[in-house]
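The complex appears here minus one protein chain, its other protein chains still in place.
On to subunit A.
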């Protein structure tokens, strides 16, 4: 399980935790998040600002 960080606002997506509140179950891989997903904290698109693996 990996973690990814939004380079705009530092939101951390943790694959192990997912975002259950947004319908993304724990264990969802970054690659499996839809392309139109947006950072829940700043609205940045998934493909606009690459989340960096941490």
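FYI, a contact is a pair of C-beta atoms (placed from the backbone, for glycine too) under 8 Å apart; a residue touches a chain by one contact, two chains touch by 3 or more; residues count from 1.
Keep in mind that, in the parts below, contacts and distances are computed from a predicted model.
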Request  = Leaving aside the chains on screen, match the unshown one to its UniProt name from "Cytochrome-c oxidase, cbb3-type subunit II", "FAD-dependent oxidoreductase", "Septum site-determining protein MinD" or "Peptide/nickel transport system permease protein".
outcome  = "FAD-dependent oxidoreductase"
Task = Just the residue numbers, please: which parts of subunit A touch the chain that's not shown?
result = 7-11, 19, 21-22, 38, 40-45, 48-49
